[in-house]
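Worksheet for the structure shown next.
One chain of protein is taken out of this complex; the other chains stay put.
This part shows subunit A:
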């Protein structure tokens, strides 16, 4: 028995110790050119899978190696891991040289001081700030500071609708207002099929929609001086309106409350739901076997009127930025790589592959991006999209409010009432989780 007791003591000690283990590490600052021949690049998962991304990127990286003699080691990081990987790299100082970041995180990551600031001098090395579209530059960091990243792919939300299902239900044109969308949705929700799809358990998706609805109610989630303000009348009404699409209007299947792996895109591709609010879904739909003429693309509905600025905003400025880690061992190479990826030629190739819109003006003029479908996205970006709040707490806001919406969807799915009070309570709780500074 003594041996068992000793073994137990060991096991107990180890179990206890793991309870309090945290991570740590130092960091160094300032880039250098110690290893001029190699670069590591973390790419976000843009295509239907990590493998698709590798296939898209590798030929371009080979091209870059031929031009400059610099070998780029690429790793495609899934979205769910990306932010944590960046945080870990920031803490340990052991990260890639160049990386993709979601453009909504720009200000949060900028606050860590780990990313190379893009001042005028750095921008000159890649052809100047003027090459980029304004709306895309709006999501590269806090106002009044040098951008923490450079726009790489731009995207906007649009309403994807199944043409055949619309025709079968006798609907002649896509809805332009939410009332129309709900009316159409009710006609379409029958025989196990549903009007609209949603990604209820994905905080990021939730926050994008909550933000757009809030804009339409004339509300933001932050005060002018950058303080969280989640429980204003407009914000509460906005979140309620979104969740009500499932809770009250019943045009979203309750099962969508637990979707977080793009199942709503699959449902749309398979004809299980007739409409989808998504950003740049074309490549994804094609890879799931839905032909391009089976669906139409229309602007995301507004409360009334046509999309535009102010309360007629109907999309966030979605997109991916390219950033350089400040402590890179190959600063010149990293800058060259950013220049290469944002060059007119590469912008056309990459944005075409990912069905996104180039944030570079010259590339945007290419006919590829002027098809009717892309014209909707381009138009939205130019006229009626707004950037998510560029504040240091953005990533916490995304999670806390996104999770509140997730919980509200869970209530709706379980048949529990979603009321103005319950929405306000959840948003209040989310706000109290925000750092108090």
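The rule is simple: a contact is a pair of C-beta atoms (placed from the backbone, for glycine too) under 8 Å apart; a residue touches a chain by one contact, two chains touch by 3 or more; residues count from 1.
Just so it is clear, contacts and distances are computed from a predicted model.
From the set "Cytochrome c-type protein NrfH", "Electron transfer flavoprotein subunit alpha/FixB family protein", "Sugar ABC transporter permease" or "Protein-methionine-sulfoxide reductase catalytic subunit MsrP", the protein name that UniProt assigns to the chain left out of the figure is "Sugar ABC transporter permease".
Which of A:304, A:419 or A:432 touches the hidden chain is settled by the complete complex: it is A:432. When the full complex is taken into account, the listed residue touching the unshown chain is A:203, out of A:31, A:96, A:141 or A:203. Contacts to the hidden chain, counted on subunit A, fall at residues 1, 4-5, 7-8, 11-12, 14-24, 26-27, 80, 84, 87, 90-91, 93, 108-109, 111-114, 201, 203, 253-255, 257-258, 260, 392, 395-396, 399-400, 403, 406-407, 409-411, 413-414, 429, 432-435, 437.
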